[in-house]
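Data first, discussion second: the structure below is written as C-alpha cells.
For this view, one protein chain was removed and the others were kept in their places.
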Amino acid sequence: MLSIGLLGCGRIGRVHADSIATNPRAHLARVYDPFEQAASAVGARFGAQTTTDVDDIIGDPGIDAVVIASPTPTHIDLLTAAVEAGKAVLCEKPIDLDVALVDACAQRIDDLAGRVMLGFNRRFDPSFADIHARVAAGQLGPLEQLTIISRDPAPPPAAYVATSGGLFKDMTIHDFDMARFFLGDVVEVTATGSNLVSPEIEAAGDIDGAVVVLRGVNGAVATIINSRRAAFGYDQRLEAFGELGMLRAENQLPTSVTFSGATSTQVAPPYYNFFLDRYTPAYRAELDAFITGVEAGTGFSPSFADGRAALVLAQAADESVRTGATVAVPGPDLDAPVTP
Amino acid sequence: MLSIGLLGCGRIGRVHADSIATNPRAHLARVYDPFEQAASAVGARFGAQTTTDVDDIIGDPGIDAVVIASPTPTHIDLLTAAVEAGKAVLCEKPIDLDVALVDACAQRIDDLAGRVMLGFNRRFDPSFADIHARVAAGQLGPLEQLTIISRDPAPPPAAYVATSGGLFKDMTIHDFDMARFFLGDVVEVTATGSNLVSPEIEAAGDIDGAVVVLRGVNGAVATIINSRRAAFGYDQRLEAFGELGMLRAENQLPTSVTFSGATSTQVAPPYYNFFLDRYTPAYRAELDAFITGVEAGTGFSPSFADGRAALVLAQAADESVRTGATVAVPGPDLDAPVTP
Amino acid sequence: MLSIGLLGCGRIGRVHADSIATNPRAHLARVYDPFEQAASAVGARFGAQTTTDVDDIIGDPGIDAVVIASPTPTHIDLLTAAVEAGKAVLCEKPIDLDVALVDACAQRIDDLAGRVMLGFNRRFDPSFADIHARVAAGQLGPLEQLTIISRDPAPPPAAYVATSGGLFKDMTIHDFDMARFFLGDVVEVTATGSNLVSPEIEAAGDIDGAVVVLRGVNGAVATIINSRRAAFGYDQRLEAFGELGMLRAENQLPTSVTFSGATSTQVAPPYYNFFLDRYTPAYRAELDAFITGVEAGTGFSPSFADGRAALVLAQAADESVRTGATVAVPGPDLDAPVTP
Partner (left out) sequence: MLSIGLLGCGRIGRVHADSIATNPRAHLARVYDPFEQAASAVGARFGAQTTTDVDDIIGDPGIDAVVIASPTPTHIDLLTAAVEAGKAVLCEKPIDLDVALVDACAQRIDDLAGRVMLGFNRRFDPSFADIHARVAAGQLGPLEQLTIISRDPAPPPAAYVATSGGLFKDMTIHDFDMARFFLGDVVEVTATGSNLVSPEIEAAGDIDGAVVVLRGVNGAVATIINSRRAAFGYDQRLEAFGELGMLRAENQLPTSVTFSGATSTQVAPPYYNFFLDRYTPAYRAELDAFITGVEAGTGFSPSFADGRAALVLAQAADESVRTGATVAVPGPDLDAPVTP
C-alpha cells in the first residue's frame, strides 16, 4: 500500500482523491488545502486526515508520495520540496508557465525522471492508449498523419484565462503532449489562432480557437484543432494514419441508447460533458501507472522532461501565431519520449 | 435488347418502368393499364407506347417479356396468357391469395420454373444479397438463427386492407420468402398477431402486428417481427447468426450526415421513407436478373414455386394465430430454393 | 454505512464483494463460503472477515444486510433464515427452481416485499434503465413491441447444465424479468426451442437456443431470442417500439477505437466478453438501489414476487416448447411490478 498525500483540494484535486481512494494499492493518508473547508470536504468524503499546512504532508515520513493538484504557480516549489523530502511526485500540468523556471528546477534536482511523473492523463485514456499501443506495434506501418480534435464544452471564466498562460499553455498543452506521445520529438510548429468564441478571452489578449501543425523528427505531421467551446459537449477525438490504414478514437457516450422518431433516426445521448466524466478511467489508470512506477523504481512516463517539452511547443505555437511563420523547435529534448 | 411490356401502371408499375428504362439491356416497348390516364402518364415519362387492351402486349410477337404489376386477382390470368403466348414473365407477389388457384395454374403450365420469375425484390437488395452470399459461402458456419425486422412506415388504407388477403399474405409474404431464401424449406410455423396500430384494420378482421417463428428443414430458426407502422420510416433489417458470428444489415440513410447539438449527438437524417426509396437498387437488380434469366434460358430464382411456398407459409401463419398452436407445413415444396 | 455480509464467494459472489467494497455507503463486514480457500481469497482481496459458518453472519447483530450468492438450492433456506434474523436480503436469481417451494417460502415470511430484493441486475444497466425510464415517461407512447436479444458467449459446462433447471430458468429468466419490467404482467407465453449449439446440452435434455414470444396484460408483445453461444462475445441488446418511435440499446465496446485497413473499414474491438465486464456498472447500481431501499424502508424492486413471476414464465415456456402451443399464464402476480 502506497501512502499518498494530496496537495490541493479543488476540482482536479478531488479527481485524484477519488482515484487514490478506489485504488487497492493506494491509501489517501492526508489532504492539504490552504482553505480549511476545501480540505475538510475532501477529507470527510474519502476518509483522509486534513491539513492547511503543507509541511504536515511533505514532512511526514509515513507518506511515500504526493500528488500536486494546486495552482500552477505553486507547482515548482511544492515539487522541489517534495522530491527533496524523498517523495515520489505526480504533478499536474503544466509544470510552470515559464520554461526558464522549469529549467532551473531541473538543474536543482538530480534524477528528475526517476522521481516526478507529469499529469498528462490522456495518455492513459483506454482508447488513446490502445491506439498508441497498436501504432507502436506497427499496425499502421510508420505513422504519417495524426489528427487531434480537442474542444472544451465551454470557455473558462475570464479570471481564469488571465492567469492561465493562454490557450496553448493551458489547454493545448495536453494535445502537444499527445502529439509527442505519438510523434516523438517535434521539430517544427505552425500555428493559427482565432477569436470566434468569447469577447472576454479576446479582451484578455488570448485566442479561443487554434489549428496547430507539428512536424515530428521522423517526418510525421500532427494537426491539432482546438476550440474553447463545443455545444455538444467535450469533443475529444484522435486519428492516427499510416501506410496500412487508420485508427480512430471517437467521442464516447454514457449509454448505448439511440432513439428513432418521426423527424430523425438514431439520436444518441449527449457526449460526456467534460473531463471529469470522460477521463475518469484515464485518471485512475494514470494513478495506477504512478504507483507501479514508484514500486518498480524505474522512472515515470510521462516525465518531467515531457512536461517541459510540451511547454516548449506551447511557446513555439505562441510565437508562430505572432509571426505568421513556422517556428523551428530548438535542440533535443532533455529526455526522449517513447517513440512509436 | 429485351423488349418488355408492362401490365399495370400503378405505383409498383412505375417502379418497374423506371428499372426497364434505365437498364441498357432492356427496352420498354409498351405499357398497359385499364385507365388510359395511368398508361399515358407512364408512357410519356418513359417514351413507351400505351394501350388499354392487354392483348396489344400479350399478342405482340415483337415483345419478348412482360412484367405483371396489376392487381393481385388478375395475376394468374395474365400470367397464364403471357406464358402461353411465349413470353417470359416477371410477376409481382403474391401470385394469388388462394393456394388452390395457384396449384391449378401450375398444373396448366408446363415448365413454370423456366418461364416465370416472382417479384420478391428484396432478395436483390445489395445488403441482403451480400449477407446471403456470405452465409452461402460459409462465413457463419451453418445458419442457426435469422432475425427479420420488417415494419412499414404507415398502415395502408382500410379499402386496401379489405382485399389484401391480410397481413401475412400482403406484407409478411416478403419476409416469408426472405426466410426461405436463407433457411430453405420451412417445416413449422408459430405465429402471434396483435392489434395495436389501427382500429380500421381490426374492424376489417385483420391484424396489424405479428411475430412469426419459422423452423427450417435443417433446424435453423427464423423470427419475423412485423408492424404496419413505424414513426421513423421504413424499418427493414436482417440478422443472420451462426457458430462463427453474425451478419447484420442495418436500415439505410440517404446521406452520411450527422448533427451534434446541445441536447443530443449524432442525429442522423430519417431513414428512407418507403420501398420506392429503399429498394430502388433492388428493383433494378431484380430486373437485371430477370433479363439474364431470359437470355440464359436456365430458369428463374425466385420462381413460381417460391411464390407458392411463401403463400403456404402465410396460410400456416394465419392458422397458427387462429389456433394458438404451432403448425406443421405440409410436404416438400414444388421445387426447392437454393439453400445456403 | 450499511454493514453487509456476503454468502457465497464464487464468481458472482466476487462481483458483489467488489460492488460492496467500492460503494461509499456500504461496508463488507464478513464473507462466508463452505470452502475456506474461497472465503479467504475474497476476504483478503476486500479486507473483510471470513467464515465457513453461515451463522457467523446471519447471527451477527452488527450485520444489517446479507447478499446471497450461493448455489440456487440454498437460496430459500438462507433467505428465510436471514429475514427471520432481521436482515435485509439481496438474493441472486432464481429464488429456486420449484415454484411450490417459492410459494411456501412466501407464506412463511410476512412482508417479503419489504425485506427481499431479487438480483435481476440488468434492470440497473444504465442503457436498459435509460430506455425503461424514457418509455415510462411516454417517449414512445404506449409500448407495442419489445425485442430482447440475449446470447451468452459460450455454453456452460455440462455439469452446470444438469443442475441449472434448464435454459429458461437459468438464462432466459433474466429476459423474462426484463420483459416484465417493460410489459408488466404477462398473460401468454409461446416458446420455440432448438438444439444447434452443444450436443452435451442436448444429451442433458435441455435446449441451447430459443425464441419466446410473450404477450403483456396491455397487449404489448415481447420477443426474446436466446443462444447459449455467440462467437463475438456477450450479445445483450434491447429494442422498445411504440407509436412514436423506437429506443435501442446496442452492445457495448470497451473502447471507441476503430481500425480501417485494406480489406475492411471500421473494425471495432470485440464486445465485452461476459457479464462480469458488461454488467459491472449494473451490479454496482443494483447494490446502491438495495442500500437505498434498506435506508428508505419502502420495499425493493425487483422484489421476491418479481423473482417468482419470472420463474412462472420460465415454467410456461417449458410447457409451450413441450406442447407446441401457446400457454396462458395463470392469475395475477403476488404483487404487480411498476408498469410503464
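As written, the chain order gives the labels A, B and C, with residue 1 at the start of each chain.
Criterion: contacts are C-beta pairs under 8 Å (C-beta built on N, C-alpha and C of every residue); 3 or more make two chains touch, one makes a residue touch a chain.
The shown structure was predicted, so the numbers you read here are calculated from the model rather than taken from an experiment.
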| item | value |
| --- | --- |
| Candidate in contact with the missing chain, chosen from C:187, C:231, C:276 or C:325 | C:231 |
| Option touching the unshown chain, where B:84, B:250, B:277 or B:295 are the choices | B:250 |
| Option touching the unshown chain, where A:70, A:190 or A:301 are the choices | A:190 |
| Interface residues of chain A (partner: the chain not displayed) | 142, 144-145, 147, 149, 151, 190, 192, 194-197, 209, 211, 213, 215, 219-221, 223, 225, 227, 229-232, 235, 241, 243-246, 324-326 |
| Absent-chain interface as seen on chain B, which is shown | 22, 126-127, 130-131, 134, 139, 244-252, 254-262, 269 |
| Interface with the unshown chain - residue positions in chain C | 231-233, 251, 253, 260-271 |
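We adopt the following convention: only the chains that are shown with their structure count from here on.
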| item | value |
| --- | --- |
| Chain whose mean Cα position lies farthest from chain B | A |
| Interface ranked first by C-beta contact pairs | B-C |
| Chain occupying the most central position, where position means C-alpha average | C |
| Euclidean distance of C-alpha centroids - chain A vs chain B, Å | 58 |
| Between chain A and chain C, centroid-to-centroid distance (C-alpha), Å | 40 |
| Shared interface positions of chain B, touching two or more other chains | 231-232 |
